[in-house]
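The other protein chains are all here in position, but one chain of the complex has been omitted.
The block that comes next holds chain A.
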Amino acid sequence: MEPRMEKDNRSTVRLGTLCLGLVLLIASLALAVAAGAVHISISDLYQAVTAPGKTENYRIIYTLRMPRAICAGLTGANLALSGCILQGILRNPLADPGIIGISAGAGLAAMALMLIAPSLTALVPFAAFVGAIFAAAVVFFLAWERGVNPLRLVLAGVAVAAFFGGGMTALSVFFSDKIQGTVSWMAGGFAGSSWQHVRMILPYSVLGIVGTLCYYRKLNALQLGDDVAKTLGVHTERTRGLLVALAALLAASAVSVAGLLGFVGLIIPHVMRLVVGSDFEALLPCSALFGAILVVIADVAARTLFSPVEVPVGIFMSFIGAPFFLYLLKRRMRHS
């Protein structure tokens, strides 16, 4: 038999995707600053960057649109990475911080802090992280059966998400007088994102992103199954625990700024896997980039499509994400 030699063209695809991602990210950020009720031209934008404070539009660009675009970008990158990690360590394509209940845990903790101790807003991401870890622990405990059973994981996630969602509704009933400030946050969106939010999410994002990128090799090894990973010298339990913590940290920092923004962590890693393959060395950075692009553009669309009404971007994402989730579920059922 003639051996079927294949060519290895992946490095070209990967590099191309990364470069395209960078270009698209810059373009989408520029679009996010330019588009809106007050139109801002490219030259205005250029002036605002080169000569701060001298133009009329500077205030709009600097205090409203730039922090909002940055928040959207970081949120998208964090959610995509979080989903990427979860899909990798659970070997389950349906894993996503929203679906397995981590986001809901983070959301409840963040909301409780916002309502009960509004003066401690800076601690919101930390509270969200604690909530996310707690939710992850509960879900894993429920889904454990000699390893994580994929279907049980999704079911446990749905139950936990519903439970914490109920908690959030209860909070909004008991604190109905203070709820105003958190309504748009709950729907999932970036209305009112300021530099304060950027400062709040940035350290956690950097920690999460750098930490994740450091672990790509171990993620790759875990893809081969626990036994193989162990025989390659990986401490699987310890590594998996640490990666879950990173996924929770990333999801929690996203939730503290954007509320419950679902499906980014599901869609992006999937699509990127189709494009660049399952090697996390390429998958992680590409997912982060395109996650950022998706959320920045979705936020622009949410802001401008139905203007003057602003649709929360979370609703927007749900309309794209839910059908995609059903598609994956159906395909998986057919395979197994």
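Quick note on the criterion: contacts are C-beta pairs under 8 Å (C-beta built on N, C-alpha and C of every residue); 3 or more make two chains touch, one makes a residue touch a chain; residues count from 1.
Everything that follows uses one rule, which is that contacts and distances are computed from a predicted model.
According to UniProt, the chain absent from the figure is "Iron ABC transporter ATP-binding protein", selected among "Anti-sigma regulatory factor", "Iron ABC transporter ATP-binding protein", "histidine kinase" or "Phosphocarrier protein HPr". In the complete complex, the residue from A:118, A:166, A:203 or A:225 that touches the missing chain is A:225. Looking at A:45, A:111, A:186 or A:234, the residue that reaches the missing chain in the full complex is A:234. Although one chain is not drawn, its touching partners on chain A can still be listed: residues 3-8, 10, 214, 217, 220-221, 223-225, 227-228, 230-235, 277-279.
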